[in-house]
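Taking it in order: structure first as structure tokens, then the write-up.
One chain of protein is taken out of this complex; the other chains stay put.
Naming follows writing order (A, B and C), and every chain is counted from residue 1.
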Amino acid sequence: MRKPDLDEKVERIALMRKQLVRVLDDDGQAVGPWAPGLTPEQLVTGLRDMMLVRAFDARMLRAHRQGKISFYMQCLGEEAIACAQQRALRPGDMHFPTYRQQGLLIASGYPLVEMINQVLSNTHDPLKGRQLPVMYSSREHGFFSISGNLATQYVQAVGWAMASALRGGTAIASAWIGEGATSESDFHAALVFASTYQAPVILNIVNNHWAISTPEDFARGASATFADRGYGFSIPALRVDGNDYLAVYAVSQWAAQRARANLGPTMVEWVTLRVGAHSTSDDPSGYRTDEAARFPLGDPVDRLTRHLLVTGALDDARQQALADEVTRDVEAAFQEADSHGSVKGGVVISPKTMFDDVYAVLPRHLREQRDQVEG
Amino acid sequence: MRKPDLDEKVERIALMRKQLVRVLDDDGQAVGPWAPGLTPEQLVTGLRDMMLVRAFDARMLRAHRQGKISFYMQCLGEEAIACAQQRALRPGDMHFPTYRQQGLLIASGYPLVEMINQVLSNTHDPLKGRQLPVMYSSREHGFFSISGNLATQYVQAVGWAMASALRGGTAIASAWIGEGATSESDFHAALVFASTYQAPVILNIVNNHWAISTPEDFARGASATFADRGYGFSIPALRVDGNDYLAVYAVSQWAAQRARANLGPTMVEWVTLRVGAHSTSDDPSGYRTDEAARFPLGDPVDRLTRHLLVTGALDDARQQALADEVTRDVEAAFQEADSHGSVKGGVVISPKTMFDDVYAVLPRHLREQRDQVEG
Amino acid sequence: MTAMTMIEAIRDAHVVAMERDDRVVVFGEDVGYFGGVFRCTLGLQQRFGAHRCFDTPISEAGIVGAAVGMAAYGLRPCVEIQFADYMYPAYDQIVSEAARLRHRSAGDFTAPLTIRMPTGGGIFGGQTHSQSPEALFTHVAGLKTVVVSNPYDAKGLLLAAIEDDDPVIFLEPKRVYNGPFDGHHERPIVPWSKHPLGEVPEGHYTIELGTARVHRAGSDLTVLTYGTLVHVAQAAADETGIDAEIIDLRTLVPLDLDTVLASVIKTGRCLVVHEATLTSGYGAELSATVQERAFHHLEAPITRVCGWDTPYPHAHEWAYFPGPDRVGRAMQALMSA
Partner (left out) sequence: MTAMTMIEAIRDAHVVAMERDDRVVVFGEDVGYFGGVFRCTLGLQQRFGAHRCFDTPISEAGIVGAAVGMAAYGLRPCVEIQFADYMYPAYDQIVSEAARLRHRSAGDFTAPLTIRMPTGGGIFGGQTHSQSPEALFTHVAGLKTVVVSNPYDAKGLLLAAIEDDDPVIFLEPKRVYNGPFDGHHERPIVPWSKHPLGEVPEGHYTIELGTARVHRAGSDLTVLTYGTLVHVAQAAADETGIDAEIIDLRTLVPLDLDTVLASVIKTGRCLVVHEATLTSGYGAELSATVQERAFHHLEAPITRVCGWDTPYPHAHEWAYFPGPDRVGRAMQALMSA
């Protein structure tokens, strides 16, 4: 599919929201104008990012089965989207993620052990045991504190981008949402503000076809695509193969360039599939058959691997080495984090800390309440 | 502009959201496929409806200047939209209006004296003095209780339409909103639900170019039109000359037929101008110059009058008789209502009635509170 | 009589209501095909069809807004908000619309709808799966607010709520869905099948909104509470040996003031217990009201034992939750005050 100029008129980009931007073809070749021209090293890094995310998820699910954690959310099958966009953006940019963008943190080099500390709610949890597992936060790594309330982050991202523009900054914001949550009201507020103020923001919609038990149709309604929503605001909107690392990288880069060149917001619908359950509290067998096997877009890790093998950037030995490496990294991080206790094991930081950070300075009524708590 | 079949594909209607449906040409002739073919009597009735609305507004503004009422909102220049749509729909249909659709009530034959009783908050006020002037309600006349909170009614209309469809009814709902209020979140909820459930509802957007002091640009953002919003949900969306009684009638009828034929929602952007102030509390001189004079769409009353004169359905004598008649009707209604007191004059129904209707049955705590109120 | 969990009792109430009145429609996120994340609506779509029970887009404002419109049409919607923590996007439709429609239209339009939502903590849900927002509803004139504590009441109160002509907020503490949790999280859960309040009559019955239930008669002090904390208060009474009269309020608005005052006048001491944040919680209203009307009967200040004024913390759930120890200590302090 063609690649429009950064400042091409939105009407001319219009039809692309019904098609699918793709770079990797069925033979593992990178084809067409969207091919991002990454070096072999960059591509191997991308593959390693995705493998690390996958290994991380697998290890956490194992920890869940072992009763070490109470809750987890994997992103199986969706790894390319967050991993590639993270690499396409710059330090200083700010992502406003959902609970399914662990790839952003991992590809940014955020320490795995910190993530696991959070998931275990142990004595080293950077969030001090306050948040459900996977609700990470890291300003330093451009990862906004995840909210349990869907869609709120979408308009916050627009506000952050407006602030950057108002201050003459070059940093951009990237907003993330699942296709189901586009039904929420804050999605609309975000589009209105992004369109009116032409904020430097990427408006990502991860269409993984499911919102817990509800198929994407309920959020999409009669539209052909979610990208249509952007078009209704004259926000250039593309629909992209989200399981194609190269396409994700290229489109993210294009959208980021548009934002940085003051050409305003870009919406991207990433088409993918939630391969696993919604969360560890969910059992999809009650509402869907096993689609993963026959999903046409394939597995993002396999597809990038194939490309690297076909182009000779990778061989079997290196691939195996990578696999061993990520497993080792994850396991080492897990062991280290596990040594700091967990909420399941009853080893957490002092409950008195729950009164901190409600306000910048502890007010009297919270001081009095804290004094009633032991520990 | 062409008139599509009721079941024409939304993509084929797409471009019409950028154009303007119009029937009355500059010479006062009804032209093109949208001409609704109304009889001369129907047209004179339409003219009379609009003249009555205008006379009513003028009388209320006079009452405000005289200190008889504290607040009023006129619809000067926008009369055609509500008046024509009311006549194009059927008894049993339900409108979910804003405060600027008094034309719906008047064209439905709702007694003027009841309206004025409400505006005066007198002893005969059907709303018992509870609501600000102009916040009418009449189930019987298909006019849903007006809310002071913008946009809430839009999704309620969709719910009402869904209910009608679920029950196999033939009644449809008509949702109303100002262009400024389309920024509100409930507008989005309405579009999502209307699109997903294909509810039999007309989604009216009255684009009168102003939201208090704020020009329409702030709500519209980068889009060319408000009708674009509907297209983002694959809801057929037209843009119509709202000062052309015939165009309003024809498009309303078309949208109603679509809804009744189970072809789903239709969005209509009615292009018009708020000629007067936002309300009697507002003084537009602080934010706009007098645009009314040079507004290209003209005056809806003049334009229909001209058409009737040109086609011979009206002559000067009949026109004068109509003018006298509406003035007389309004004045008589005002005198009658005025005899029932007003909040400004201190004559209202017992304050004890404020405790009624909070619940279906008065609970103990409200009984006790009521006992503390005198009167 | 059948032994039922609270989930089964709620499901059964839906079935009875939908069979008796075809104006009853049920919808919400994951409510239709799947039967709800807590399975409270399981089987309704299969039994009554997708026009009576259906899934919705993820829009709480849309769910309640559409329900208001449907109720104005003449239906009786009973909708689910997946967790009470997610009701905020619907708050405008609840407060400005459902609650006020009858009053502002002088009875011309009404909004007889029921809004169900799971509340409360104790499942390690963190700050957005644990909230108890009842005070945000009790402050709003025009709403009735119900909190259930057991299967028997849940069925009877839900049927009453659906049949009520006013909007009813129906709060379901999720920690007691499967058993009468008494705060002893370290012990195995007792199932409802082993509890008398798990015995649920078949068919139709209602419990009048606005009537409290004396959960445990006693003479030492009065505990005003509701939801999960009813069972916690009972454990605290049992464990301290204090003869507490525990009142399960069931309906917060309208309040069964007669039952409340009779008890406080009898005991002279009053403890208010809830899981929600203390400041401006519903306990404040209870304390203020009891104090106004029974001042001269009070032998000690009315005490509140509530959630702390912090978000509900994930790892410190049990330090936050007002468990039997904290409640028991408050009882002892109140007896010696």
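Please note the rule applied: contacts are C-beta pairs under 8 Å (C-beta built on N, C-alpha and C of every residue); 3 or more make two chains touch, one makes a residue touch a chain.
All figures in this text were calculated on a predicted structure; none of them were measured in a lab.
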- request: Please work out which displayed chains the absent chain touches and list them by label.
  value: A, B, C
Task: Would you mind spotting which of A:Ala80, A:Val134 or A:Met162 touches the chain that isn't drawn?
output: A:Met162
Query: Touching the left-out chain: which of A:Phe71, A:Phe144, A:Phe218 or A:Tyr231?
result: A:Phe144
Message: Considering the complete complex, identify which of B:Ser121, B:Thr272 or B:Thr305 is in touch with the unshown chain.
response: B:Ser121
- prompt: Given the full complex, what residues of chain C touch the hidden partner chain?
  reply: 85, 88-89, 91-92, 95-96, 100, 103-104, 127-128, 135-136, 138-142, 253, 276-277, 279-285, 287-289, 291-293, 295, 298, 300-304, 308-311
- prompt: Going by the touch rule given at the top, which residues of chain A touch the chain that is not shown?
  reply: 94, 96, 126-128, 130-131, 135, 137-139, 144-145, 147-149, 152, 155-164, 166-167, 173, 185-186, 188-190, 192-193, 196, 356-360, 363-365
Statement: Touch rule applied to chain B and the missing chain gives residues 70-71, 121, 125, 128-133, 135, 147-150, 180-181, 183-186, 211-214, 218-219, 221, 281-282, 286-287, 343, 348-349, 351, 354-355, 358, 365-366, 369, 373-375
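By definition in this document, only the chains that are shown with their structure count from here on.
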- prompt: In terms of CA centroid distance, which chain is the most far removed from chain B?
  reply: A
Between chain B and chain A, distance of the C-alpha-averaged centres to the nearest whole Å: 45
Distance between chain centroids, defined by C-alpha means - chain B, chain C (Å): 41
Task: Give the residues of chain C that touch two or more other chains, as numbers and ranges in rising order.
output: 56-57, 59, 61-62, 89
Field: Set of chain A residues in contact with two or more other chains
entry: 183, 185-186, 218-219, 221
